[in-house]
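For this depiction, one protein chain was excluded, whereas all remaining protein chains were kept in their positions.
Just so it is clear, A, B and C label the chains in written order, and each chain counts residues from 1 on its own.
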């Protein structure tokens, strides 16, 4: 049995991690910590967990961290930007595995992180060592490793939707535009008036307008990776537009990806190409142009569903790609990555159908 | 008093038209007809109208149409594609005004309509005579006219969002992409399982994927109009991508418009340019980059709110533009057009605040 | 023109008051104050008001209050429990009108308030003088008066639903049960995790279980009033059960009222009795048993819609009564009361249709 602990257990993503772990036959919880909810029971934070967990949430300090590291095989973190490396150092020093939900170690070049997060990075070396892993693209990098950066929600849906055409060299440079929509779990649990049902319901809006969202460089790094570019030279990457929105629903991300292709394709050819790339992937499902995907087809799961299409008039690719932002976009993919680094079948604990309707 | 009648009164758009007319001091209802709801009371179709209207819905046939034409000053139509011209001919022959909600007379060149609607057009001459009017752009065309084509919902939000930069010649040809999201009133009232609350709620999806939505050429015609191109030569128009989605809410359209500009602008410069274009428009509100607009800011009104931004990295314009799809996107704009052709102040009956929250 | 000011202008109820006042031809805003939002523009708190109001929100202190009182004809308050009387004293001393949204002056006997609100009441005399007014029942009490207590949302929907049968003496004592459901604007604007769209959406729950909600004695006082009992002797009132719930929607209250009747009635007889009571009331609409009312039929208005029915098997009355909690349940009724005390037609500014769908 793999003993796992979580730092940041009160977040939506970690509530989902605990919920999904109920289905995992090879794990058991060790400790749960969270600076903002210490002293409460975990099921008081996440009502779904009543009857399945009964841990008291620990504060996050040197003492509890030592205990966590000692009594765990793997530690997951969902903590404030800039505070990840301190925890990771202790976990790695003890020879344990570490999987982070945040952005601290997502960039090989820490300067990219510094530029978009407006903070000094505490550990340049660690970012070089960390393995960022969307398994469908990078699973080989992660095997046997201990320091894993779990990808962001938007970058996961986007990168999977772009992978086949970028890999095939079909995308004209600097033409990629990503129009993304997320449910409100993506906006986090910290209360604010604009996130209240009374104000957010029955309305739709953009946010981080004009190219300012922090997931932009993560997607650009992923495209550079697929293209085989040097991840330490962000100046060689192409630019994209990534524009997020909030849709009045709980879970789910839809990204519509636009890109000019350098070759004409039919919808059928595109569908076959995508099928070819993903036919052996248990968590990716490709649909033909007549079947636009819906976010609810992925609710509560590690699935990514997508419909790739091509508009011959404008020579543009249009892909609609959907995930559950706290499933494949966070907790599900973290478990998939955990399965990889512990040499379990990737699907262990994750082959559950979505909840529809 | 202007006596108005409606053909297609059971639609959401015409229910909204009747609701808004309650606020209009210069109109009174004459007749209401609808092929699918004949014999019922109008307030049984639209519960909002209880206490405000008590008409029985007429069937739509030669006899009722003669009566409608005779006893009305203006007739609004929201009827099946291909059936508009027959009604319009009678209305015009009697010297009355006509405003259509559909697409039959939206294109100066009827062949464009035939291509996208897969029908033969019954009256090529009428399309040439019809006046398509987004008042903020084309009000002068409509003054004194009798045959008005009321613009589509998506094209209204999009065209208003593009107008200043297209008019200024700032947009690089063939770079416009429109990612649109609509509430479910946009999907109409005819029941289908995918529109049920039980299935549609809490989910998001694209539809008409890959450049197939019929509002595409309407937007292209509008851009051509702003550029001063010949509307009878669609082969000279630039192509755009228009990709619609359904968001789990009742009303509201948000379009995010992407376009490469041929000149660098700051967000502030862009904001000032848009403000310059719309500062005297009572129904258009421009917000700075820090204030993304929300669909609910327009609920139940004839307002269009927008936030224009510029991403200097990618040299792209990003505009988020919102309307109520059955307000400014249909009934509100129809009343605005009615006010124009009857020489009333454009704001008559329309200066009502949105319902928020 | 009536100059009005608001203390507590950032609340949902007062945002709605300002929105509805746009339709009122005889008023103009004087000052807006709010302890929690001072210094901001009113339209930043209530996006619906952009273009209609441009006031800066004042802090609420002696100085601003003096100015407000001096420059207003009527002052509305939506402030913390226990702080109303201090404001009211100043308003009345200046010979101005006062309308309170809260509970401070709702009970003739201040001890009832003290018992349910767990505070000492600052002004026993004022509660005796205050006029609590649901116009359909108590309008004569309010005419010419200056100190008005605007009824609570739940009590309004409930009392109107009970009025005919209580007035007719048909209800068996102590058999009234009120099962109430409210949208989330009823839960206020102060953020909390359980009110976030991410948690509240797609779920339903009771709150204040077991007879603890503070609107209970207000309903009991109203029943006592209808029965002609002494409002200073709460020990003579009958007890009811009032059980509120939260429904995942923005606006709207539905109450289902159960009561044993001392006489058998058919649904038709009941319908006619209710029609008889309300046929001249512009804001109350009675529907037959075959037409259950919906909260959305009242959205954004001062309407109350109800369907009274009778179950002969159990000898119980079942009435479903709906209002907009911030319309007839707060701001709409406050304007109706203002119209009464200023001797305007009650419907002035309020005859607007609901927004449906």
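In this text, a residue touches a chain if its C-beta (ideal position, glycine included) is under 8 Å from a C-beta of that chain, and two chains touch if they have at least 3 such contacts.
Nothing here was measured: the structure is a model prediction, and the numbers come from that model.
Enquirer: Specify the residue from the set B:185, B:243 or B:295 that touches the hidden chain.
Expert: Hidden-chain contact among the options goes to B:185.
Enquirer: Among C:240, C:286, C:304 or C:350, single out the residue that touches the unshown chain.
Expert: C:240
Enquirer: Consider the whole complex, including the chain that is not shown, and state which of C:203, C:236, C:262 or C:347 touches that chain.
Expert: From the options C:203, C:236, C:262 or C:347, the contact with the absent chain belongs to C:203.
Enquirer: For the chain left off this view, which of A:60, A:85, A:147 or A:250 is in contact with it?
Expert: The single option touching the absent chain is A:250.
Enquirer: Applying the definition given at the start, please give the residues of chain B touching the unseen chain.
Expert: That gives, for chain B, the contact residues 12, 183-185, 187, 189, 191-193, 195-198, 200-202, 248-250.
Enquirer: Would you write out the residues of chain C that touch the absent chain, in ascending order?
Expert: Touching the chain left out of view, chain C contributes residues 174, 177, 179, 181, 183, 198-199, 201-207, 209-211, 239-241, 243, 245, 247-252, 254, 256, 258, 267, 289, 292-296, 299, 307, 309-314, 316, 318, 320, 322, 356-357.
Enquirer: Touching the missing chain, which residues of chain A?
Expert: Against the left-out chain, chain A lists 12, 15, 19, 22-23, 46-52, 185, 201-202, 250-251, 285, 294, 296-297, 299-300, 352-357.
Convention: only the chains that are shown with their structure count from here on.
Enquirer: Based only on mean CA positions, could you tell me how far chain A sits from chain C in angstrom?
Expert: 47
Enquirer: Would you kindly tell me how far, in whole Å, the mean C-alpha position of chain B lies from that of chain A?
Expert: So the centroids are 39 Å from each other.
Enquirer: Let me have the rounded angstrom distance from the C-alpha centre of chain B over to the C-alpha centre of chain C, please.
Expert: The mean C-alpha positions of chain B and chain C differ by 38 Å.
Enquirer: Could you say which residues in chain C touch two or more other chains, in rising order?
Expert: Within chain C, the residues that touch at least two other chains are 12, 185, 201-202, 250.
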